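All protein chains of the complex are present and in place, except for one that has been dropped.
The chains carry the letters A and B, assigned in the order they are written, with residues numbered from 1 in each.
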Amino acid sequence: MTRFRYLSFTTDYGLEDGFVAACRGVGARIAPHAAIIDVTHLVPPGDVRRGAAVLAQTVPYLPPAVHVAVVDPGVGTDRRGVAVAAGNSVFIGPDNGLLSWAMTAAGGATRAFSLTNRRLWLSQVTPTFHGRDIFMPVAAHLATDAELTAAGEEIDVGDLVTLPAPERVVRDVTASGEVLTVDRFGNVQLTITAADAAQIGVRRGGSVLAHFGHRQLMLPYRETFGAVATGELVAYADSAGLVSIAVNGGNAAQRLGLPPGARVSITVIPEIINS
Amino acid sequence: MTRFRYLSFTTDYGLEDGFVAACRGVGARIAPHAAIIDVTHLVPPGDVRRGAAVLAQTVPYLPPAVHVAVVDPGVGTDRRGVAVAAGNSVFIGPDNGLLSWAMTAAGGATRAFSLTNRRLWLSQVTPTFHGRDIFMPVAAHLATDAELTAAGEEIDVGDLVTLPAPERVVRDVTASGEVLTVDRFGNVQLTITAADAAQIGVRRGGSVLAHFGHRQLMLPYRETFGAVATGELVAYADSAGLVSIAVNGGNAAQRLGLPPGARVSITVIPEIINS
Partner (left out) sequence: MTRFRYLSFTTDYGLEDGFVAACRGVGARIAPHAAIIDVTHLVPPGDVRRGAAVLAQTVPYLPPAVHVAVVDPGVGTDRRGVAVAAGNSVFIGPDNGLLSWAMTAAGGATRAFSLTNRRLWLSQVTPTFHGRDIFMPVAAHLATDAELTAAGEEIDVGDLVTLPAPERVVRDVTASGEVLTVDRFGNVQLTITAADAAQIGVRRGGSVLAHFGHRQLMLPYRETFGAVATGELVAYADSAGLVSIAVNGGNAAQRLGLPPGARVSITVIPEIINS
């Protein structure tokens, strides 16, 4: 019986070595029927939080799958590997929080297993490449004919390591948070949600006052960066439902000096009603 | 009925975020039978002309497909999305010229439709990610069972936005043009064709005088860069049929300071016939 037609694969392995290919090869040998969708392999080395954010924002658009994610600075130490059922999918990786936001996005973890069944691993396991030797072979077996319960000892889902949820506070006319991610275009994605913005009274066509560091900037709040002139700053609800700051045709993160983790708040600017 | 076995996918989304994967996931859900061939996702952000050139030079080697291309600085504004039949394929993307050179390479557009049928889109459409929410789902539906005519209102193919053809002028013994692309190796691809070179009398084994900026350089015209010594400059007809300038084992664009758009002309150097 085939359980999953798809695997997804998220790592910090980069693309210049053969690491991703070795894992794909292992997957193909065990589960030749399965297609592997690469989420990204360019998570900055060891950046668990960045990996968690990318995975969580992508998973809602993927088909039911065994999602393998490996950003694993503790590989070979006593951190455990896990396989967790959440929604219609299974998540496999190190138990270091990497999977936690994505499992929440998928509907929440329902059962969890520590990867202790060596019969689902490669016969030789190296201490530094569990993606190839443990995570991918387990995933491929689960996609093919192994039951999730065969992955190893069941553990309490409440014992899984979770990253703290992205911080945000809404009070009166101000929403405060931080930079969650910066994408390829330099768009600055905040932890503040579009719903937070609505709650403090921001509406499309209006404006917000953004505070960060010692700076204050008035930004138009629009549907899309294309709604302002080239080179101008704009705030908008992005494709993940989060408030973001962009420069139309430019790079907002560079312009404003806003890396992931920087604290930003937005305050609604009251509109003068002309009636 | 399955209409297309392949999709191709060209964007400026980069590989460090989950954007490409989200689109692939959407495609897999709607058209699980279809394979997606990535053309490139490293078009410089918003560089429609570069995207158009890469796509046009690649499409002739791809199987019949629904070609999805998204380099879309105007996303969310009133630029329209289109689906266009050309040759044995369908091209889908923003109507900003990105698709135009590839459609010419495929034999020319025959019918065009504005993407107005929301039943082929995701149920929720964000203003900044039409690749995921509109272009890919429409493409996947067209690859599966939807008729092209279901994409939306038919429009006149003559009304499609086209990029001006790469500029080049041939006169007497000189062909003038500009740098169309610079590839990973630093090879400088001109808009001047191998046929142009032949027309002004250049032949393999001969030489050309290249003019750019205030410089003049005599270049051997050979079959391949490997025909000159390591570190030497050479002109040749490249794998897309365009005159290119390379350094054997080096980077010609860096050496000569020739970015895309720089004006270059070549003049044939008469040969002294020894008989």
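Operating definition for what follows: a contact is a pair of C-beta atoms (placed from the backbone, for glycine too) under 8 Å apart; a residue touches a chain by one contact, two chains touch by 3 or more.
Keep in mind it's a predicted model, so treat the numbers as computed, not measured.
Only one residue in the set B:30, B:55 or B:85 touches the chain that does not appear here, and it is B:55. Summary of contacts with the chain left out: across A:16, A:156 or A:172, the touching residue is A:16. From the options A:50, A:67, A:80 or A:132, the residue with contact to the chain not on display is A:132. Considering the full assembly, B:184 is the residue among B:171, B:184 or B:214 that touches the omitted chain. Subunit B meets the missing chain through residues 5-6, 8, 15, 35, 37-43, 54-55, 57-58, 61-63, 181, 183-185, 223-227, 236-239, 248-249. Although one chain is not drawn, its touching partners on subunit A can still be listed: residues 12-26, 28-29, 32, 45-46, 73-77, 126-129, 132-133.
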